[in-house]
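This is the structure I want to talk about, given as structure tokens.
With one protein chain removed, the remaining protein chains of the complex are shown where they sit.
Labels run A and B following the written order; every chain starts at residue 1.
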Amino acid sequence: MKKFTSVSDVENLQEIIKKALQIKENPLSETEKGKGKTIGLVFLNSSLRTRLSSQIAAQNLGLNVLTLNAAQEAWNLEFADGAVMNGDTVEHIKDAIEVLNQYCDIIAVRCFAGMKSKEDDVNESILSQFEQHAKVPVVSLESATRHPLQSLADCITITENWKKEHKPKVVLTWAPHIKPIAQAVGNSFAEWMQEMDVEFVITNPEGYDLDPAFTKDTKVIHNQDEALKDADFIYVKNWSSFDDYAAMPEVKENWMLTNEKLENTNQAKVMHCLPVRRNVELSDEVMDGENSIIYQQAKNRIFSAQAVFSEILNNIK
Amino acid sequence: MKKFTSVSDVENLQEIIKKALQIKENPLSETEKGKGKTIGLVFLNSSLRTRLSSQIAAQNLGLNVLTLNAAQEAWNLEFADGAVMNGDTVEHIKDAIEVLNQYCDIIAVRCFAGMKSKEDDVNESILSQFEQHAKVPVVSLESATRHPLQSLADCITITENWKKEHKPKVVLTWAPHIKPIAQAVGNSFAEWMQEMDVEFVITNPEGYDLDPAFTKDTKVIHNQDEALKDADFIYVKNWSSFDDYAAMPEVKENWMLTNEKLENTNQAKVMHCLPVRRNVELSDEVMDGENSIIYQQAKNRIFSAQAVFSEILNNIK
Partner (left out) sequence: MKKFTSVSDVENLQEIIKKALQIKENPLSETEKGKGKTIGLVFLNSSLRTRLSSQIAAQNLGLNVLTLNAAQEAWNLEFADGAVMNGDTVEHIKDAIEVLNQYCDIIAVRCFAGMKSKEDDVNESILSQFEQHAKVPVVSLESATRHPLQSLADCITITENWKKEHKPKVVLTWAPHIKPIAQAVGNSFAEWMQEMDVEFVITNPEGYDLDPAFTKDTKVIHNQDEALKDADFIYVKNWSSFDDYAAMPEVKENWMLTNEKLENTNQAKVMHCLPVRRNVELSDEVMDGENSIIYQQAKNRIFSAQAVFSEILNNIK
């Protein structure tokens, strides 16, 4: 693996899920693999799970870890090519990346969507600079349009929780929120589910369809009850409008996932990437109930990251 | 030891002091003990000594260390059970704790008193959530009502500085401050001194008596001169009113510890947990004088933490 920013960087999805599950059995099986090598974890945004799970994964592989909270600890970054830097920005992102090239064997970066310019976000205005200027492998810790380490952890979690022979029905359902949230987790989950051996359905209110570049031919149903029927897995996540970018069109029905809605399903397991707004996106009873595999998902973030870092280390001398 | 949030978690105080002093002699005697295990150090508040000494202690034991400045690096936390999270809070503390359960073998947390609601603080509204939801051992890095790693370091320091046969007289004296400070260090020192073989006295102005749940039958004297007479150790610390919670009733006398006040004592050693407001809580001459063992106390924070982490590791498979 030469980089990891989307599912297309994975050669064989079943193989990497298998590898991650082996790592879960024995996390310290490759403690010498990263010796003398350095991973830079660059955070342009907040992080709890990604921050900690990436550190654990890297430490399990013997990597040196450099964590940089870029905004607070370093310099205000300029992102525009050709900018005359006579304003508030102190360092150009491409210079910061070139320096990281000198210091790191792997650069991992979190750079959320700005939610202001659709064009900037769709074009991954920040991650694309890392992909362009990095001379070492780049790992996305969530970018404007994707969250691939989360999606791999999701695939691992579904695999662990499905032992039947037929395909499970996996439903990605939109959930309410109070402010405009990026589509990254939804997009990414859609992309990865298309590669999994599952029956995949998306449900969201009118006006909230995800970018068709990610949903492709996935069935999108605007009636949540209909979509959840017989579901084996329900992935709960909010996102704002893609068409009317970052808008929040009015939704009359209550899309919060509740135990009542679960009755209609095939005792569906409930998933969420966290952090979650309790009693807004889903109810306390669901979050704390037996159907939730949300913390297991969080744990699998370690093995998702470790499998990816390990694969990348295979390609570093 | 299964957790460490107060003196009642210590089975044998003299034993753990002895262990800490052995660690001080040879801090690298157990470098393999924590191998492959992870401690999460979660800071909801500022920290210098606790932050650094805990990291050193953990590294000396071979533990992986994850440090999380929760407020700046992760998500705005919700603390209310059953909250409809449609406001500023992004992640519920119990979800953050459940995730830490997945990632850490020990969770250490600093969560100061809010100083707004007496009930919340007395009930340890934050630490209690860790005690309730953590599935791994919890270590307090100072909570609303206690600072046990500090108190253990204080016991170590008194032990190192007292070679006589009779009991030393230890006086905890209130000191002036400019804003309302929590009672945690005072409470905790009282609790621990009651377990030590010392003559223990508290002195503070009228209106500043600590919570009797902590002081119990300790003698409280409202005249500082009288209390300091013949003292062998003086512990200087400010706290705000407990009765009229977080208030600062007027104090007419000058309670700042000075060299003049030391004359009345048995060449008392002066202690303080730091940070200290010089020339407010105590004078420069005391801080920089020969009677101060304050930096030694700070150093013993390492061995206090290391003894506790080591004891806890004994109970982790």
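The rule we apply is simple: a contact is a pair of C-beta atoms (placed from the backbone, for glycine too) under 8 Å apart; a residue touches a chain by one contact, two chains touch by 3 or more.
Remember, it's a predicted structure, so these values are computed and weren't measured experimentally.
For the options A:K3, A:K19, A:R49 or A:H92, the residue in contact with the chain missing from this view is A:H92. Although one chain is not drawn, the whole complex shows that of B:K2, B:K35 or B:R278 it is B:R278 that touches it. Across the interface with the omitted chain, chain B contributes residues 27-28, 43, 46-49, 51-53, 55-56, 59, 69, 72, 178, 274-280, 284, 287, 295-296, 298-299, 302.
Although one chain is not drawn, its touching partners on chain A can still be listed: residues 36, 38, 40, 64, 66, 68, 70, 72-75, 78, 82-87, 90-92, 95-96, 98-103.
Throughout what follows, only the chains that are shown with their structure count from here on.
The rotation that brings the Cα trace of chain A onto that of chain B spans 120°, given to the nearest 5. Centre-to-centre separation of chain A and chain B, using mean CA positions: 39 Å.
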